[in-house]
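For reference, the structure discussed in these notes is given below.
Omission of a single protein chain aside, the complex is shown with its protein chains in their original locations.
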Amino acid sequence: MARYILSRLAQAVVVVFVATLLLYALAYAMPGDPVAALAGENQTLDAATRAAIAAKYNLDKPFFVQYALYLGRVFHGDLGTTFAGRPVTEVIATAFPVTARLAIIAIVIETVIGVLVGLVAGRHKGSGFDSVVMTITMILLGVPSFVLAFAVQYFFGVKLRWMKPTVSEFATWGELVVPALVLAVGSIAFLIRFTRSGVVDALNSDHVKAARARGIHEWRIGLAHVLRNVLIPIVTVIGTEFGGLLGGAIITESVFNIPGFGQQVYQHIIRGETAPTVSLVSVLVIIFVTVNLLVDLLYAVLNPKVRYGAHE
Amino acid sequence: MTLDITNLRIAYPHGRTDKPAVESFSLSVGANERVAIVGESGSGKSTVANAIMGLLPGKANVSGSIKLDGTELIGLPTREWYKVRGAQIGYVPQDPMLSLNEVWTIGYHFRETINTHHLVSREDGRDAWRQLAADRLREVGLNDAERVLKQYPHQLSGGMRQRVLIALALLARPKLIIADEPTSALDVVVQKQILDLLEDLTDRLGSSLILITHDLGLVADRCTRVSVLYRGDQVETGTIDEVIRAPKQAYTKHLLEAVPKLSAIRDRTFADFTDAEKVLDIRHLYKEYPLKQSGWFFNRHGASILQASNDVNLTVRSGECRALVGESGSGKSTIAKIVMGLEKPTRGDVIIQGRNRWDIRGQELDEQAHHIQIVFQDPYASLDPQFTVQRTLLEPFAVHHRQWSADERWERIVHLLKLVGLDEDLLGRYPDELSGGQRQRVAIARALALEPEILVLDEAVSALDVIVRAQILETLRDLRERLGLSMLFITHDLAVVAEIADSVSVINHGRIVESGSVSDVFLNPQDDYTKELLAAVPGRAAF
Partner (left out) sequence: MSEPNVKQSARPGSAVSGKDSGKGSDGNKPRKSYSSFGQAWLRLRVSPLFWISVVIIAFLLVMAIFPSLFTQHTPDRCDLGDSRAPAGDKYLLGADLQGCDIMANIAYGARASLTVGVVSSLGATAVGVLIGIVAAYFGGWVDAVLSRISDVFFAIPLILGAIVAMQVTEHRNVWTLSAILIFFGWTNTARIARSATLEVRTKEYIAAARLLHVHNGRILLTHIIPNIIAPIIVVATIGIGGLIAAEASLSYLSIGLPPNIPSWGKAIADGQKVLRVNPGIMLWPALALTLTVLAFISLGEAIRNAFGSRKDSR
């Protein structure tokens, strides 16, 4: 177990290192003019400004030196500044809690709805409820998240006035429920289907048959022998889906005007500021890898085969 | 206890055929009786077992009557079933590897069942269930009970798991035990131990046993009455003496004839191969597997080693059929892989037609395919599901004999089909449209395509039903005669060895423990392990 955790941790560190290196390389070593890219698209630059920018981002040095210097700064908590002169760390500090709230609500919603509906649909495979669920989830998988976001905003915010079309600058838990639901829709649909097929498989398994033959009650089989087993792969899926959640947050936050991380990324994209975008995206990658590391640990806790070292 | 099944009929709507899965099945089981339901795959024997336990899928149409001590079980409400399953009927499943929930400890399985059937009362204290569970584990021969309770299924061997499952089935002391192929997933020696245990326990507790099996030998040894099923029909039913010793129905006779028997040695004549040329010679073969360990970043090969082959010496002489016998994990399949060149030995020589397998390179390696070929165990996995029979049989000629014209290749294929007894009509079929026996014939034909002198058969008949197995064995005998093939016949089944092989080597833990002619080894075994294996063969007494 300890070995498993340490090896996962080591892998995660390397993955983060290489992934951020990749993003950095993309941004700074691409053919083209990095200085212009850094300054933003619409700036016209004189030679002196160019040299200043080049020196500031170490663009006059070899690539790996640049990256090493960049890493050094990152470890000192310096992620650079936005073009407006605001430190990126400060941007992160204010935006992070908002997005964390959004993501937590989304994960809770997708897990609860996904697992419950999937469990019932799988238990009653082939029923009317199951067909309805399968059709609805297919449609939900097919509706792009920002189209859905606009639809929700327009019908519930503008037409019906059930909610405010945009979120206040405080982005409270309550205000974030609807955007989080929109954000989670794809994952909900996927989790329902995933849970459903896992439940169908588990119900047909030999160990469930053996438990039934021992006279174990059906509700107990559902919880202890079906749900408990299906939970193991579900945890992994929730981790994988989290990546889509982070990408989707950029769109959801910009549609509902949520002052979160995604909104910040969006603002920097619009202004064409590469350096802060790379920093922010790198932070998101680190969060994603960390979440998946936690998922791996949870996986190990749930799965005795890993806990008792037999995962070969 | 009495169980009375009368005129049971089970049908599935929209089934593959209109024929019901089980039809007009009747059987009664009295107190302390051991009754067998025998049939090949698809005979409906497990369907009957599921019907008795009320575990048929909801869409099944069931009619007739199943009475347990006078209570009609067909149409019993769900709530009532909870008082029957586990309490009055115990169930021992087929595959112990899959029948325990891997996320829970053995202790959990016991506590759950004990609570369900209120086997301990609250006054007995919080740990009363543990006491009971430990007692019952000891009863099935797991003396380290306290430890086993804390363990997870994957930490136990197949035999131990089956013991656990038997203890669970007997927990509430049901009067009827249904064992559905309880040992077909286990090795011969363990098989015998588990069956002895079941027999002994049901005897002691005065329970009745319904044994569902395909193995007539096993039935003959242990049961009092038997019912033979064929494609849902009850062909014959009666006492062991009636059915096994004086069968009335053609199918039963056929089935009995097809059962491989140790006694076959007495009726065979053995040719002498001592002076024949050695076509395959394995000398001082060692194979060690470094055990894989998950490393920090990459998996690495650690210091622990699995000794799969340990100084193995084995010869196959021209025209001879040499059997290599061992249980699972004995290292017999490793030897097959090394002989075929799929794995490298750690040390030692494999000499085929005078050349060391591991000295040859390039062009000559291609020629190896003309010397030695193999037929695998699982006919479902040994043919590519995307290939028609024709394409499978043509494949060898895409690499070899490329100068052959299409007509020559066609002629060769037709000849091969004839050799293995297949009809030309099958050439256009895909594997899933063939029966298991047909598939195995195609696999044999493919192995013979390049006219090898040596054929390795790696458990090649083990996955087949009894009658088909007998037919394939007959085909193999016929091929030996017509083509002068030499064979290395790898199997766990000593009765099959008695039917086909000339000489035998017994392997245990990577070591050959005994070697010699089949009649010598079987009639006068020297090694303890060989004796144990021979004693475990089912049907010794009857056939």
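Letters A and B mark the chains in the order given here, with residues in each chain numbered from 1 onward.
What we mean here is this: a contact is a pair of C-beta atoms (placed from the backbone, for glycine too) under 8 Å apart; a residue touches a chain by one contact, two chains touch by 3 or more.
Note that the structure is predicted; figures quoted are calculated from it, not measured.
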* Of B:L280, B:L383, B:I490 or B:I507, the one touching the omitted chain in the full complex -> B:L383
* Asked: Hey, which subunit B residues sit against the chain that's not shown?
  -> 14, 16, 40-43, 230, 250-251, 254, 297-299, 340-342, 365-366, 368-369, 373-374, 376-378, 381-388, 395-396, 398-400, 420-423, 425-426, 428-430, 432-438, 441, 443, 446-447, 449-450, 464-465, 467-468, 471
* Just the residue numbers, please: which parts of subunit A touch the chain that's not shown? => 11, 14-16, 18-19, 22-23, 26-27, 30-34, 37, 138-139, 141-147, 150-151, 153-154, 158, 190, 193-194, 197, 200-201, 243-244, 246-248, 250-251, 254-255, 265-266, 269-270, 272, 274, 277-278, 281, 284-285, 288-289, 292
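Just so it is clear, only the chains that are shown with their structure count from here on.
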* Write out the stretch or stretches of subunit B touching subunit A in their complex. => 53, 55, 78, 81-87, 89-91, 93-95, 98-105, 112-113, 116-117, 152, 154-155, 165, 168-169, 171-172, 292-297
* Taking the complex as given, what residues does subunit A use to touch subunit B? -> 3-4, 6-7, 10-11, 14, 205-207, 209-218, 220, 224-225, 228-229, 232, 302-305, 308, 310-312
